[in-house]
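The other protein chains are all here in position, but one chain of the complex has been omitted.
As written, the chain order gives the labels A, B, C, D, E, F, G, H and I, with residue 1 at the start of each chain.
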């Protein structure tokens, strides 16, 4: 079973059982964003988490094998088209250079890791319109000189 | 004076006066990320903020005109190359589809605005390596049906 | 049933029943452009509208599920090739910068939303050749400073 | 004097005289969108209009020559980056195929001209947020069979 | 039946009946280039012509439906690779700017329509090597000022 | 003097002397399209023609040297943006495959040369709107088998 | 039978019969490079050669039809990736401009035809490492002035 | 002095002294193609050859330094536009896969080097039109297994 | 059996037999990196090695045929997206120009071969985090002058 088939199986099971990512995440002890990304095939799960996930969604253990496989991460479009994802791309374009300066002023020459990295999403209710809060948390990696 | 010349003037003045983005931001009552982005020419400042900024950095009021101009936001590379900015692009590629699902499950069909939008950066000290915390805060905009 | 299959089903039913987008739109109480875009899979319908649409076109309620799903909006070609669509692309290229100036002069720094957005199409009969009238109506979103 | 120099001259004069596109358009008897596009170098003016425009903005008649020159229309980015212009591009991507169907159902096989074409912009005041109204008006051109 | 299947059916019938584009064109009262382009799926036929074409090629009337459908015109390669088609592309690259000047000098600011447009092909016998004669005939459309 | 400087010199002289491409072409015994293309730097002239052209336009004989130089033919945009040139590109996209079939049916496997090639432009007056007539005339080159 | 199926059939037969391109070429009286290119579907064969080829490889005469069809020549990658083919691409990039000068100095303004063109491959044994010798032979085509 | 300035100096000197690449090549004991490519900045010369070349063309010894510098080989266009160079690119596209098979059948798995590589150009006079003969000679490099 | 099917067969067998690349490599007397690349279809094996590999993995000898076939080396993305591979791409971008200078200073004008080339991977255990050691070993090829 490859990641694509795994994903279809997991999303279908999630719909059938009418569970949210919050529900699934708390049932397996992981955050909802990571849980979704593992089900989408963009992260690998440990053996224990993979089996718990299969239990929660009541799918075959063959799926648990697929969840543990190390993914090849890829996306279809160099410039995303869906408006939701494009807005994130636009933020990187508009603020990328600014962030580099603001971060490096504080941390020195280096980057924010996208590997030793976590992300959370929250909903802030607001009478003028609810707001999405995304929190990106990455280890700072200084460039090595040698 | 166009945005590019303005940017060179402001960054030179900042270096000369040895001020950080935190220093400048708190002197003008704005956040450091927004302050940097306005100086880089990616956001326009109100008349009051523009003049305060020029006072703090001791630059000509001609710069204040440039700060108020409405920018044309553009970036050089569809796929960024600098490792700092690329890692952010990679996060959008790897997690974009996941986030769309997680957010829309909670808010309904729509997007997180990149216009009615703010961003903060924090440093979390950690003995295993300090961490960068980026907080993106955008208004949720539901698609209209008509 | 995914959006693509839904679309084929709906367009086939529309052809079979010999209904125009105007007919369908007025039967379900929505505009013809929105109605077409929902059938093409580019917008999601509310539960009520989805079921009304299925009644009008006499298709299975499984289609109503697909109509309510939140779409991933994407288009095949970064630069469209079909002459009808290319002309719209050309208008954006030729007049984009002009419109930005004309709009921002009146509204301040910001954008016209493509999310809180509606569009209508009218036919103007004219002895020298009929004319197409497209009306785009989007909420103005001012950039936030923070 | 080429179109680029002409544009700089005209925009500087407009700023100096503190005139809006509405002001200039009504002074020369043309719409504000067309007036702006001619000053940006994307349309050519008739001899009479070019001279009136130079009178209104008090610029050299050498500029009137440049206004009458037939432009080479081009834009920098196949996919626009500035958020204002990108939103228009997104509308073409999301609704292009839909519009083709809705228009051709009413008019037959053909296109909306981008040459025999006019465009207007209006502001609709609204307590929930003002709205931008763009009206595109193009002659329908049926495909010829031969 | 979509345009692709229609095309395969028509080209197979043409081969089976050993008819040339000239033969088919004169049998249905249309030019050979238009006839070929309609069979390739790049133009729509009127009801009468579609049925005559199906009679000539002795194919099912289902094909006549497909011939009347309004095509989405698209081509695979932004820069064509087949040497025959590339040479035409090269002509546009090498002579495009020149032609624009030569035509606009005679007609004023505007374009040659590719919609109100016809094209013919002739063979000129020549002892030094036969020559291909392509004749493009498009309505001149002046830009509108408004 | 390179081709770019040559072109500026020749176009300025043409404007100064108020000559059309027809005027210049008939003065030097060449067609207007070729004449324009040589002045734009896309074809090289023989020594005799180059000098005649310089005489007609009253420019320095240094220009005659540049006219004789063998050009590097290049164009800025793989997909042209100016509407005049784009329409020609669109014709190649829409009709390229069709033309290949129509021509090869008559001539056998091979191409229409873009080197042993001439092109003419005519204006057809028409009360419903004047028409542009482009005539492309290229030697047929059969593929060699060996 | 299309060119792709033809190619699979021919290459399988060649492997089955353990013939080299030299063997096949000399059996049908054509060069090995042309023979291979016809089998790959990049050149059309005459009726006589097509049938001889089918005899040699003992394949169905249906294949002979496909060999005579006029191919649409295309390649998958604008910039080839396989190291063998990339090296040829690199040679064009590195030496293209140089060759143009060296050839045009000798022949005048024009090109080397890729249509009236042949190519041979030889192996030169050399104790320091064997060498590949490619010979390209194309008719010189002078640009026409008109 | 960089390669670009060197190239302008050498080509100007060559024109001034009315020498052909054959003349220069035989004066310095190198082939005309290599000589041209070194002058264009695509190959580095040994100290001895560089000085001989400067003597022949009577240019400053500063140029000899530039001739010895190791070039960064680059070309402007991934897909060349000039018809002379494009035809070579087309040959690689059309025959690349064929050549790989023909060569590897004779030599085994490997490539023809573009580094340990020479190239010659000859003119073959022919009453039906002169022909260009290009000879590419590259060492065969077998892939290493390890 | 083509390389893709071969690869699926070999990777499935490897998983079934729970062998590592080290295990397989030492069983067939080749390095683990080369062994993996041959199984992925990016290198051809000698007859002896191919058969040993099939014995070790207990697969059909049909696979041994496929292992000996000369591969067409290609990769899906000009700019890789998977983070593991992208980091290697980034190293080439960041250090490519530097390495060229450092190597050519020592070896003269030429390249490091990617054909007469081997590569090894080692794991260096380190309490601060294990390290990956890649060793690339390529023959230096000097440019030939001729």
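Some points to look at:
Everything that follows uses one rule, which is that contacts are C-beta pairs under 8 Å (C-beta built on N, C-alpha and C of every residue); 3 or more make two chains touch, one makes a residue touch a chain.
Only a predicted model underlies this, so the values are computations on that prediction, with no experimental measurement involved.
Contact with the chain not shown here comes from a single listed residue; of A:21, A:34 or A:95, that residue is A:34. Check I:1, I:27, I:85 or I:145 against the missing chain and you find that the one touching it is I:85. The missing chain lies against subunit B, touching residues 77, 79, 81-83.
Seen from subunit G, the chain kept out of the figure touches residues 79, 81, 83, 86, 90, 93-94.
Contacts to the hidden chain, counted on subunit I, fall at residues 20-21, 32-33, 36-37, 40, 42, 73-75, 78-80, 82-85, 87-107, 110-114, 116-117, 119, 121, 123-124, 126, 128-141.
We adopt the following convention: only the chains that are shown with their structure count from here on.
Same interface as B-I, judged by over half of the contact pairs sharing residue numbers, among the pairs B-D, C-E or A-D: A-D.
The centroid of the Cα atoms in subunit B and the matching centroid in subunit E are 51 Å apart. The set of subunit H residues touching two or more other chains comprises 79, 81-83, 90, 93-94, 97, 100, 104, 110-111, 113, 116-117, 141.
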